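Every protein chain except one is present and positioned as in the full complex.
Let's look at chain A:
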Amino acid sequence: MLTTIVRSYRPISQILPRASLFHTSTIAQTPITTNTKKPSSVPKGTVLKGLQFLKDGQDPVALDDSEYPEWLWDLLDEKKMKQKTKKPVNRQYHRKQSREAIKAMNFMKDKKN
């Protein structure tokens, strides 16, 4: 039987005390940005040409970035779009997937049929 060696370390905050305790004013405080949104290449008010096919209509005008729905800005982000494919992340699903893969491989390797 293996015996697990328990090692305990002091948390880093005890070894290296927070710098703010010693000097507060000299450290530059980086602002925490919750909304890191890239501004759109089409600013508010630009006429979106070519999208009017009615005779008496007018080309639509671009609105402010915030007036468009949230999901619009994620559409070009490949990572985010892949996350939305809604495959379950549990053991049952993955076991089923691997069983199906094994069956497929066995079918392909079956030389008798």
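We adopt the following convention: a residue touches a chain if its C-beta (ideal position, glycine included) is under 8 Å from a C-beta of that chain, and two chains touch if they have at least 3 such contacts; residues count from 1.
One rule holds in what follows: contacts and distances are computed from a predicted model.
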Could you tell me which of "Sorbitol dehydrogenase", "Large ribosomal subunit protein uL11m", "Ribonuclease P protein subunit p14" or "Trafficking protein particle complex subunit 13" is the UniProt name of the chain missing from the displayed complex?
"Large ribosomal subunit protein uL11m"
Among A:Leu76, A:Val89 or A:Met108, contact with the omitted chain is made only by A:Leu76
Kindly note down the residues of chain A that lie in touch with the hidden chain.
38, 40-42, 48-56, 60, 62-63, 68-69, 71-73, 75-76, 81
